[in-house]
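Only one protein chain is missing from this complex, and each of the others stays in its spot.
Up next is subunit A:
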Amino acid sequence: MSQRQVLQGVISLLRPLLLDVVPTIQQTAALALGRLAYFNDDLAEAVVKEDILPQLVCSLSEQNRFYKKAAAFVLRAVGKHSPQLAQAIVECGALEALVICLEDFDPGVKEGAAWALGYIARHNSELSQAVVDAGAVPLLVLCIQEPEIALKRIAASTLSDISKHSPELAQTVVDAGAIAYLAQMILNPDAKLKCQVLSALSQIAKHSVDLAELVVEAEIFPVVLTCMKDSDEYVKKNGATLIREIAKHSPELSQFIVNAGGVAAVIDCIGSCKGTVRLPGIMMLGYVAAHSENLSMAVIVSKGIPPLCTCLLEEHEDHIKAAAAWALGQIGRHTPEHARAVAETNVLGTLLSMYMDIRSSEDLQLKAKRALKNILQKCTYLPALEPLLHDAPPNIMKHIVGQFSKVLPHDSKARRLFVTSGGLKKVQEIKAEPGSLLQEYINTINNCYPEEVVRYYSPGYSEMLLERVENYQPVL
């Protein structure tokens, strides 16, 4: 018998047990159904097709708390697999029954109901809207205030799932007064609870400036910074995500975070973690630096660049490297000071190699190229530019040579250094189309030096001299 037939057989066996007289049998049957449906989505579909759901929904309102828990578990198990199954649950009127369960005395029942609602609301915004329309949000906010930690966790995760889809839903959650309670719970020592609370706050804050400001007004700084030092990795990640979502909206919010010392905490966090946990922290630094040059200078002063460089070198995942490259580009693109600070760490070579590497993903190449361009356009720190002359492709070479042509006419020491380090030789070897921008830059550079020097370094000079020797008529 195929697995599907076996499953159908199981359902048809369990179904009459749900209607048994003895309540223990009903509960155990519901529990069995729930467990089966949890791990197998074919079975979940079968549960929906066999019309078991209306029966469960009816009994949700009547039976005692153990049955309610088991029924909520079944609904959760069915609703977790796909939006269509969750839609089927909504259509058979389960939401009202679950919301009534949220008002029950027993915390276990509340937890089961909240969990089921969370799994339903997770899939898309229509389902979330249906959950909100059933009046779940105020009850969830009440659940958060309960003393049981498991209930708080589940309620926080459900609120997070509801508010993540759209600003209107997030506004509904905020209007129910959730932010104050969530902000208080950041201090709780339980790690999983902190994870969920931080995730809920970041889902609320990510939609718009007003919501982010509301979250900030709940006085989460500087308490959130202690989360960045937590021993649990996911707490650190979610904390960094929350700070990132707040920082990305406007310069004022970023300024506020910088003033509260958030940048230092995030930098330490990046330094101490490995892998995808670092990603939100990196992006946060990029967003802060992107807003204005003062903020970018603040990031540099807080020693933000070395961790980003180590990220770029050490990480294996391309998307983290791309994020680090983007963040470095945002830091270095404002003024020559910033570009110098970035270039001094010798990270430009790494960026260039990443851009040239065929194994890196397109996203990484694109971000590395853009970052390199942005930094090069402002970079006047010549010792960092020199090594790039040798490897760069033509489109990057244009910028490098352009920078040289801007700096060399004014600085004699730099000119000397340029010659002795072999830069002039390299520049002569570049072939550029006459009339292009590159050729203009090369001409500007050549005009900084006397003729003989330029001719000396131009390729083929030694051959030319030898030819002259050959053709020379000795003067007797």
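Assume contacts are C-beta pairs under 8 Å (C-beta built on N, C-alpha and C of every residue); 3 or more make two chains touch, one makes a residue touch a chain; residues count from 1.
Following the convention adopted for this analysis, contacts and distances are computed from a predicted model.
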The chain not rendered here carries, per UniProt and among "Carboxypeptidase A4", "Spermatosis associated 17", "Serine/threonine-protein phosphatase 2A 55 kDa regulatory subunit B" or "AP-4 complex subunit epsilon", the name "Spermatosis associated 17"
Considering the complete complex, of A:Glu96, A:Glu126 or A:Glu148, the missing chain is touched by A:Glu148
Of A:Gln196, A:Thr241 or A:Ser302, the residue touching the omitted chain is A:Ser302
Touch with the missing chain holds, among A:Ile11, A:Ala70 or A:Leu424, for A:Ala70
Residues on subunit A facing the left-out chain by the touch rule are 22-24, 27-28, 31, 34-35, 64-66, 69-70, 73, 105-108, 111-112, 115, 148, 150, 222, 225-226, 228-231, 258-261, 263-265, 268, 294, 297-298, 301-302
